[in-house]
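Right, chain A next:
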Amino acid sequence: MFQVLPQPIEDILRVLEYWDHILAGFLTTMELYGGALVMGFFLGLLLALLRQYGGIILSRIATGYIEIIRGTPLLAQLFFIYFLPYSMNSILEAQGLSPIPIGKWNIQTDIIILDRIITYTIFDHRMLVGLLTLGLNSAAYQAEYIRGAIKSVGTGQLLAAQSLGMSRLAAIRHVVLPQALRRVIPAWSNEAAYLPKYTVVVFFIGVVDLFGEAHFIVANTFRTLTTYVFIALIFLALITIVSKALDFIHKRTSIPGV
Partner candidate 1 sequence: MIRIVDGWKSYGDLQVLKGVSFEVGEQEVKVIFGPSGSGKSTLLRCINMLDPLDKGEVYLHEQNLIAPGVNPNMMRARIGMVFQHFNLFAHLKAIDNVSIGLRRVKKLPKEEARAKALEMLGRVKMAKWADHYPAQLSGGQQQRVGIARALSMKPDVILFDEPTSALDPELIGEVLQVMLDIAKSGTTMIVVTHEMGFAKAVASEMLFLDNGIIVERGTPQHFFVSPKSERVKHFLKQLDILYGSHKELLKRSNEEESK
Partner candidate 2 sequence: MVETPDLPSIFFYILVNGLPTTLLLTALGLLGGFVLGLSLAIMRVYGGIELGWIASAYEKVLRGIPLLILISIFVFGIPGIFWFIDPLMRPFFGVILALGLRSGAYQSQLFRGAILSVDPGQMMAARALGMNQFQAFRHIVLPQALRLAIPSWSNEYAVVIKDSSYAYGFGIIEMLKVAFRVSANYPLLWAPTMVVVAIIYFIFTFPITKMFGERQTKKLKKLGMGGD
């Protein structure tokens, strides 16, 4: 709209002038991605074990959690967690209690590269909400992959281990899980590789990740299409690299017959 003729090279160079912002955004995105993946994995493993071996009550709870998370939009989950302290504060205030402090803290650091000083927010309450949401959400999806793998190992292995005198817990820990975790890699890779895509929702609560920085760059350069396509390509590259890397790891760690 502000350009008479498209000038792709100039546009890209103009966007690349903001490489410090792109870098900061990328770090934030990676932080959210890594955090959510790890949190989602351990919580997902727990959910899968509870659903499979937890007895009636615990397995119902795990199933309910998984179905609710999978049946509702990530965005609604994000806003719920983000708003929860505000809603609680209005109850606390009505009762004359002191409210929960919101947004009064952050951890920042300055990164100096070349002539630029990047003020990077390592953590604040928005990041916390984002990480919690993405981790809690991803856990439900990862749990289903892990449970599928546990089921495919079969009860025969569990029975054989127990017949050796292992406790149920030891049998799960030493016989079922090592096989299940290897088997889960192909399906889990899908979730793991595509998780970066979902981190962009944190934009809505004001976390300045890659997508947030894109808005900043657009506001300063008016190179709307170039900026968004450039950011899209970063995600595409990231996802492609991660999924290739996971494929490679899978091939390296596979054991015949497992």
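Going forward, a contact is a pair of C-beta atoms (placed from the backbone, for glycine too) under 8 Å apart; a residue touches a chain by one contact, two chains touch by 3 or more; residues count from 1.
Keep in mind how these were chosen: all candidates are chains of the complex that A comes from, given by their letters.
In this text the structure is predicted, and so the values were computed from the model without any measurement.
Undergrad: Name the candidate, out of 1 or 2, that touches chain A somewhere in the complex.
TA: Candidate touching chain A in this assembly: 2.
Undergrad: Which of the residues in chain A come into contact with candidate 2 in the complex?
TA: Chain A residues touching candidate 2: 67-68, 70-77, 79-80, 83-84, 86-91, 194, 196-201, 203-204, 211, 214, 218, 224-225, 228-229, 231-232, 235-236, 239-240.
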